[in-house]
Structure formats: C-alpha cells, structure tokens
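Heads up, one of the protein chains got dropped from this complex, but the rest are sitting where they should.
A and B are the chain letters, set down in written order, and residue numbers restart from 1 in every chain.
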Amino acid sequence: MDWRFWLIQTFNGISYGALLFLLGSGLSLIFGVMRIVNLSHGSYFLLGGYVALSVILATGSWVLAIPIAALSIALVGLLMERLFLRRLGFDPLRQVLLTVGFAFLFQQAALDIWGGDNRDIVPPASLTQTAVVGGLHLPGYRVFMIAMAAAIGLILWLVMEHTRLGAAVRATVDDAQMARGVGIDTSRISMFIFALGAFLAGLGGVIGGGFLGVYPGLDFQILPIAFAVVIIGGMGSLGGAAIGSLLVGIADNFGKALFPEISYFTLYAPMALILAVRPTGLFGRE
Amino acid sequence: MMVAKSSAMVTAGSVAIGIGLMGMPGALAEEIRVGFIAPITGPFAQAGKDMVNGWEMYVDEVKNDFAGATIKFILEDDQAKPPVGVLKAEKLIRQDKVHLIMGGLLASTGYALAPVSTREKTVYIAPVAAADDLTQREADKYPYFVRTGWTSSQPTHPFGEWACEQGYKRIAAIAADYAFGYETVGGFQRTFEECGGKIIQKIWPPLGTIDFGPFIPTIKQDADAIFTLMVGPMSLQFPKQLAAAGNTKPVIGGGTSYDEFTLPAMGDEVIGHISVLQYSAALDTPKNAAFVTKYREKYGKVPSYFSETTYTTGQMIQAVMEQTGGKWPGAEAFVKLISAVKVDAVRGPVSLDDMRNPVQNIYVKRVEKKKMFGYDKEELWNTVIKTYPNVSQFWKFGKAQFLKQPVYSRDFPPCKFCE
Partner (left out) sequence: MTSRTKAVAVAGVLLGLALIAPFTDAFVILLITRALILAILAMSLDILLGFTGLPSLGQAAYLGIGAYLTAILATKFNFGLGWSFWVVVVLGILLAAATAAFFGLFAVRASGVYFLMITLALGQCVWGLAYRWNSMTGGDNGINLPGRPAFGIQLSSDVAYFYVVFGFFALSLLMLYVLVKSPFGRSLEGIREREVRMRTLGYNTWLHKYLAFIIAGGFGGLAGVLWAHANGHVSPEDVVLTTSVDALLMVVLGGPGTLVGGAIGAAAVLFLREYLSTLVAWWQYVLGAVYILTILYLPDGLMGVATRLRRSSIALGRPEDAKHPVIS
C-alpha cells in the first residue's frame, strides 16, 4: 500500500464525510435548538431523493430538482413540527416514538408512491467526469459533494454568526428561557430550525441520490450513521457537525478498508466511548 | 397485493359454487391451499411483488385449473425478516391449513423456513432462496424442502471454466460479505483455479454497502479482470463508482450483479459487463419472448428471475397435479412426484436432481444496449453469449465427490494465490 492508497482513501473518506455533513448538520441543529431526537431524519433524506426523481422525470432538469426537493422536505418538516412535535414539549422519549412513527408512515408512503425498485439520480454528465491528478482518479461527483458541503457549511456559518437570526438561534441554543426573556420568539426559531434541518436532509437526499442511489430501506440504513456524526461532533454545534462528519467519513472509510470484518463495530464503539466520556460530544455545549 | 389476494380467493370460491350448482358432489374440485411468503412491505417489497406477479400470471394463464383442482392462494408479508417469516409460515400451516408453503426471498429466510417444513411436515418450495446446503449437505434434515430456483454456486461453476477460456489468468474478486457471496465466489474460484486461473484477491464489503470508496482502491492493479457479486442497491452503485475510479479492466460477475431487477436503473457504464445466471430476460426463445412481452404488458416492467422462477414453479405444480388427477397426494408423495417432473420452462428445460435442486441451463450473458422483442426503445439487455446445458448443482464433480468438501465459505476454498 503506497502513498496513493492513503491519499485516495483519505479523499474518499472526506467526500463521504461531506455527504454526511449535509445529513448531520440538520439533525444537529434540530437537536441543539429543540432537544429533539428526530428519528425521521433518514426519511427526509430518502424522500428528498424521491421528490428529486419525480421532478427530473417531469422536467428533465437536475438543477431544478435540487431546490424543489429540498423545499418540499422543508415543508414536510415544518408541518410535522407545527402540528405534532410542538405539542409534546421536551419529552425525549415521546419525541423519539412520535418521529419513529412518522418514519414508518413515510416508509410505506414512499413505497406506495414511488414503488420499490432501486433507483438512481443521474447528475449532469459534466459532474460524472473523472479528473486524473498525479495518477489518482478523482471522481468528479465526489469533488462536487465536497464543494457542495463546503458551500452549505459556509452559508450556514455566515447566517449563524453574522445575522440577527443567527444570533437569536444561538441564544436559543444556549438558554431558551433567557432568550424568551429578551424577546426572542423561540417558537418561531424552533419552527425555522426544524424546517431548515429538514431542508438540509432533503438536499442531502438529492445529492446523495446520485452517489448512493434512492431505494426503500435507505432511510433506516443512513439514520444511525447520521446519529454517529452528531454524537461524535457534539449535538447542536455546526462546527461539531462538520468535524464529526469528517471524522466519521474518514474513520468509516479506513475502518472498512483495513478491518472490514468489524466495520460496524469500529463505527459504533467509538461513538459509545465518546458519549461515555463526554456526553455532549467533542464540541457540544452543555 | 390485496387485489391479488382477494381475486384468487374469489376465483376459488366462485368455482366451488359453480360446481355445487351443477349438483355433482362426486366431481367437487379439490382446493389446494398454497401459502405464499414474500416481502410486501419494507426495503424488499418490489422483489416480493415480482415473485407474486410471476406466480399470479401463471395461475391466471391456466385459469386456476390445476388438472381440475383450484389453488387458493394465501399471501403473507414477511418483510424480508426471517423471524417474521417463521411466524408467518406457522400461521399458514396451522391456521390456514395450507398444503404447501412457497416463497421466501432472501437466503436467510429460506434457511430459517426449512426447519419449519420439517417440524410441521409440510412441503416448502423455495423458488428464490439459494443457500447451497439446503439441497446439499443438509438436504437430509429437510425432507419436505424442494427448490425450484438455484443454488448460489450452480451458475458460477461453469463460469470459472468460461473465464479460463477467455484467457484470464489472475482475477480479483469483490463480493458481498455473507453466505450467498461466499458460495458464489467459492464456486467460481474452484473451477477457475482447476483450469489454471488464480484468484489473487478477495474483498468482502459488508452486505448493503453503497459507498465503495474504501474498497475500490484496494483492488489489485495487476488483475486481468474483476469478479463481482453484488445484490440489491449494491449492484447499482458498484459499477458506477468503479467506472468513476478509472477502471479499465473487464468486469464479470454473479447473476444478481446485473439481473433484470436492477438493470433498467443502470447506466451505460455496465455495457460489456458479463454475468451468469439460470435466466435472462433476453433469452432468445419463442417461449421467453412470449413470457417477457406478456409480463411487460401486464405489469409494466421486464420480468426478473424472481418472476420467472415463481411462474415455473406454477408449471411444476401443474405437472404434479396432472399426474394425480387434481388430487393432493400428501406431502411425502408430492415431494416424490415433483422430484420426477420435467418441464419445458421459460428459462429452458428444468428437472430436479435427487436432492431436489433443479438441473438446468446456465447462461453466460453480456450487458448490451439494443432493441429486443419488437420494443422500439434501446434498452439494456442481458444478451446470452454462451449456454451451458443441463448443469447440476454438483457440476462435473459428481455428487459423492462434491459433497465430501465443506460448503463454500469465506475461507473455503482457501485463497492460495492471494497476495
């Protein structure tokens, strides 16, 4: 195994991590602001992919599919938050069961609407070229995923750190009661964040659909990995989600390449360990 | 599925009433109750639907007349979970008093259902589940188990020889890490190495892998070809990611890597890839042409081997019932009779060996983009490029000698040439 092996594996790990960031950042935001453990987050990811497939089928435009899919999923998230989750207050157990109930509903609905075939989102040909750099083959789509995650991450960071809205969100994460005290409408913030989280998951579903496929079962397959990202990075922290995604992406990649027999163990055992030592994750705030 | 279920029941019911009105009590048609287990919800629902469609199409074709007997078809959803399948099988046998159960999509389900058939002394027909030992080293444990599909290593035995003929000397194998993957690769490795080839590497991505980033870079650069065994969503992503990583080597593989279940969603990068199975929807026989056209008209898609195999199972049950004059002969006699049946199936001639696994043609197929059966669109088809006729699960080794070796596994045959 020469340096090329390590380099390409690192690149693959980073690109996988980039996809995980799109998935995990939303989950992390939702948790940070609302303390909601959203088990339908994997469903948002899958539904995003399916909506995109329908848009592509109807219009033939992949570019158009991205915003439409992400916005539709944001709407689904918004409705779920307004109509159901808000009524539960801060009871993690009931949130878990409610969101898992929705995950089952979404699973069956997707099967009834889009059928059970394995599908694939085909991105424009310009993104599926492969760049050859110094003898390394860098698939264009992986590069695109990294660029997309970086762009989204940057936008999120700018919004969170440099806008009034971001300041209000941060205040709500730190102390919701205090935030209400200074006149921040935390209910509105929660709604916004939940919709944003769903938006990011839907977006991830479209981008991921070109790389992982779109098929029934993807929802529950991707969900625990999203949790690994959020748990390792720390819940409620954008930077944590970024670093968590990279760590999980790279660790999972090397774990599978070097110790394939225990690959799932290499993902979940560190997750449990980190939780035990630092329950709030590497970068989470108490 | 509800439609399927209720229509079959209605047919059965109306036939019974019709005969009752004729007032011929002696000629009352016998009702054969068939319990059908397939995933109807969950990730594998479409494969389950394909299975049901093939069966339903046969029953409709013969107007539910099995030499005078009618079949009452009772469908149960196992969600592709073995423990659920076990409970459903018990329900069908104990509550619905079915004469036989059939179905089970995954190898793991077949493996879990076989002991139920022994325990309940009820015939179990596996049209899809391919775990080798169910009709090999463990066949004695499951006397009511009949297979109408295939064993995992059955197609890859001839495929190993075929690979030698192509002049491949060194092949890297990458296959899903579970029993089906081991058996498929094992069969290939055995015959390929016996004719002088070398498997120089075995890579085992976990079942369900969709990001092959960790595995593709480890494929040895000096291999002549890559042998793959993928299933479900894995099949769709592997060739795409392999091509994007700059692969130029020939790619060959087990049937599920390119079967018609996944092929329509695949991209042009799979053109030229070669795989092996007991069925291809592009099989150029009048019988298959008729089957594909009719199936496609009825269900809107090209049939996969999941559909062909349940259709053929219907044919085999029909052949048995013709011999008994439409009477259920009892479980033991049924197994004996179906073991002796020879049918001219869509996939070609099919008969069972004495361990109740089909002896059948094995097809080497190349993915091509072309028009077939008069459809006016260019599509991907598995063109048959070589036929190995009447292949048994023991290939040329002979039963006794074959059964002496252990079942193919992760470590058997040992990888002598792995570097």
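The criterion applied here is as follows: contacts are C-beta pairs under 8 Å (C-beta built on N, C-alpha and C of every residue); 3 or more make two chains touch, one makes a residue touch a chain.
All values derive from a computational prediction rather than experimental measurement.
*Asks:* For a quick check of understanding: of A:R94, A:H162 or A:R188, which residue touches the chain that isn't displayed?
*Replies:* A:R94
*Asks:* For the chain that's not shown, point to the residue among A:I113, A:A131, A:M178 or A:I262 touching it.
*Replies:* Hidden-chain contact among the options goes to A:I262.
*Asks:* Of the residues listed, B:K81, B:H157, B:K240 or B:K301, which one is in contact with the missing chain?
*Replies:* Hidden-chain contact among the options goes to B:K81.
*Asks:* What is the set of subunit A residues that contact the non-displayed chain in the whole complex?
*Replies:* 31, 35, 37, 39, 84, 87-89, 91-94, 96-98, 100-105, 107-109, 112, 220, 223-224, 227-228, 231, 261-265, 267-269, 271-273, 275-276, 279-280
*Asks:* Using the touch rule from the top, list residues of subunit B that touch the missing partner.
*Replies:* 1-2, 40-41, 76-77, 81-84, 86-87, 90-91, 94-95, 106-108, 111-112, 114-116, 119, 131, 177-179, 206-207, 410
Keep in mind that, in the parts below, only the chains that are shown with their structure count from here on.
*Asks:* Using CA atom averages as chain centres, what separation in Å is found between subunit A and subunit B?
*Replies:* That pair's centroid distance is 37 Å.
*Asks:* Given the complex with subunit A, which residues does subunit B contribute to the contact?
*Replies:* Residues 41-47, 49, 177, 203-206, 208-211, 213-215, 217-218, 232-233, 235-237, 240-241, 244-246, 261-262, 264-267 of subunit B touch subunit A in their complex.
*Asks:* What residues of subunit A sit close enough to touch subunit B in their complex?
*Replies:* Result: residues 4-5, 8-9, 12-13, 15-16, 107-108, 111, 115-120, 122, 128, 130, 132, 137, 139-142, 211-213, 215-218, 221, 252-257, 260, 263-264 of subunit A touch subunit B.
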